[in-house]
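Apart from one protein chain that is not included, each protein chain of the complex appears where it belongs.
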Amino acid sequence: MTIFNFLIFNPSGLCLYFKEFPAATSSKNNPDSWKLMYGLLHGLKGFSQFMAPRPSPSGRYLRCLSTHEYKLHCFETATCVRFVISTDPRTPDLHDQLATIYNTLYVEYVIKNPLYKLGDRIDCELFVTRLDSYLRSLPCFASS
Amino acid sequence: MIGRSERMCSAACLELMHAEMVSYFLSARETRESAQKEMERLGFRVGQKLAERYTKDYGRITEPMEVLRFIFSDFWPVVFSKPPDSLTTNNNSLYYIEDTDFRWTSKISVTSRTTLEDASYFLTFPCGIVKGAFAALDVDADVKADFQETPSRCLFTIIFKGKAIPTR
Amino acid sequence: MINCVAVVGKSNAPLFLKTYHVPETLKFHYTVHTSLDVVEEKCTIRAPSSTVSTPQDMYLGLLYPTEEFRIYGYITATKTKFIVVTDDVDVRSPLMEQFCKNLHTLYVNMVCNPFYAIEQEQKIESPVFIRQVEQLVQRFNEGSR
Partner (left out) sequence: MANFARSGEMAFLKADKINSEIFSLTYGAMVAQIMKDYEDIEEVNRQLDRMGQNIGSRLIDELFAKTGIPVSSNFMETAEVIAKVGFKMFLGITANVVNPTPQQYSLTFRDNPMVDFVELPDNCANLRYCNLLCGVIRGALEQVQIKVECHFVRDMLRGDETNEIQVRFLEQVRESALDQSFA
């Protein structure tokens, strides 16, 4: 199991944060692949909403997208910020971990950092380092 | 000890409001120096009022050394949400208070567009508060603060003017 | 009966003076002013048992008696002084101490008004404070009758 990359999208689809881990052999580090990914997530959201047998009480529909080669885990906040992590397909659901990242890292070190202007690329030192050590501490990271 | 007051509110409110205050002064004043002066003055006023409040049930403090102790062990933990880590001195008029997780700045970190200097404006108001508290208790002191590498580690320097505090 | 309550700032500027049931004559201003010397004197004396590190009482008790009045004092940690003038010969000290403590609470709340310039030792004009002190005096006077 392993983590390939981690992304944060703002409500208008801009990629605010991108981090690629060494396990990713084909790089996604370019705006075109981000646009592609955002478009897919956005479309899937509508689709999963459409397919739902009943309305979701949490208002959330999309959790993950799995293929033979990778698995995309998604978490969308009420403010329409999307956290996405791509891993090995055997990795168990990381929805809760993404929620933790939102809750304890993004809100604390991005939102509450007055030097960060809302909408800017996220490069707050504290967030970047803490996120990195959090992701590295996940079991799915260690076993790569 | 100063108790918690009956009314509490979320620390996030204060943090975000303080951030707005800093940005207001930095944009409303012509120079950064004058913005800092204003913020320190505002903090001074707030510090005086808080000292007035928090000494009410504490008793009358008369010696500058007691004042320093009051600020360090009673006033600071309440106003800045946790006790500071250490109090040191190297002579009669210079004291250092170190707070390795200063809550008013602990979530700040620099971005590619900002520097530690931009973060340092968030220390001005707190310095004013401490200075105001000293002044309210009749100790004329200057209070400055610097980051120790990161904005969460702060070293406050307290410079006593006028009569020096005897070391014990 | 309390006849006069005064608040005097850190640097001895008069912040507040009101008389009750008697006209506000110069006499009271004079009495309050003189009592400040006694306050200062009392402050220099430490309770014999105390060490440097123990906070002192704010209530100073009877400052001095005159033919008509007895004058009580209280000083806060921030060196704001409360002077209370009463015409009672026999005041129960705990009651007076409680009165001063209550006055202190009202004072602190008044100071916390963001429009009160504490650093300028601004005269106290707050209608809320004036009313509350009056009520406090009234309660004291009813209780001591």
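As written, the chains take the letters A, B and C, and residue 1 is the first residue of each chain.
In the analysis below, a contact is a pair of C-beta atoms (placed from the backbone, for glycine too) under 8 Å apart; a residue touches a chain by one contact, two chains touch by 3 or more.
Everything numeric in this text was worked out from a predicted model, so none of it was measured.
Novice: Since one chain is left out of the picture, which of the remaining chains does it touch in the full complex?
Specialist: A, B, C
Novice: Would you mind spotting which of C:13, C:95 or C:128 touches the chain that isn't drawn?
Specialist: C:128
Novice: Can you tell me which of A:42, A:95 or A:121 touches the chain that was removed from the display?
Specialist: A:42
Novice: May I ask which residue of B:16, B:65, B:116 or B:155 touches the chain that does not appear here?
Specialist: Residue touching the chain left out of view: B:16.
Novice: Could you pull out which residues of chain C are in touch with the chain that's been left out?
Specialist: 109-110, 112-115, 126-128
Novice: Applying the definition given at the start, please give the residues of chain B touching the unseen chain.
Specialist: Its contact residues with the unshown chain are 4-5, 7-14, 16-18, 20-21, 23-24, 28, 38, 42-43, 45-46, 49-50, 53, 78-79, 81, 103, 125.
Novice: Go through chain A and note every residue touching the omitted chain.
Specialist: So the residues of chain A touching the unseen chain are 11-13, 35, 38-39, 42, 57-60, 77-81, 99, 102-103, 106-107, 111-112, 118.
By our rule, only the chains that are shown with their structure count from here on.
Novice: Where the CA atoms of chain A average out and where those of chain C average out, how many Å apart are those spots?
Specialist: 64
Novice: Once you find the CA centre of chain A and the CA centre of chain B, what distance in Å lies between them?
Specialist: Centre separation, chain A to chain B: 38 Å.
Novice: Any chance you could list the residues of chain B touching two or more other chains?
Specialist: Where chain B is concerned, no single residue meets two or more other chains.
Novice: Spell out, as numbers or ranges, the residues of chain A touching 2 or more other chains.
Specialist: Answer for chain A, listing residues that touch two or more other chains: there are none.
Novice: If you look only at chain A, which of its residues touch chain B in the complex?
Specialist: Residues of chain A touching chain B: 108-109, 112-117, 120-121, 123-127.
Novice: Which positions of chain B touch chain C when the two form their complex?
Specialist: 44-45, 48-49, 51-53, 55-56, 58-63, 65-66, 69, 135-138
Novice: Quick one: in the complex, what on chain C touches chain B?
Specialist: Within the complex, chain C touches chain B at residues 10, 43, 46, 52-58, 75-80, 104-105, 108, 111-112, 117-119.
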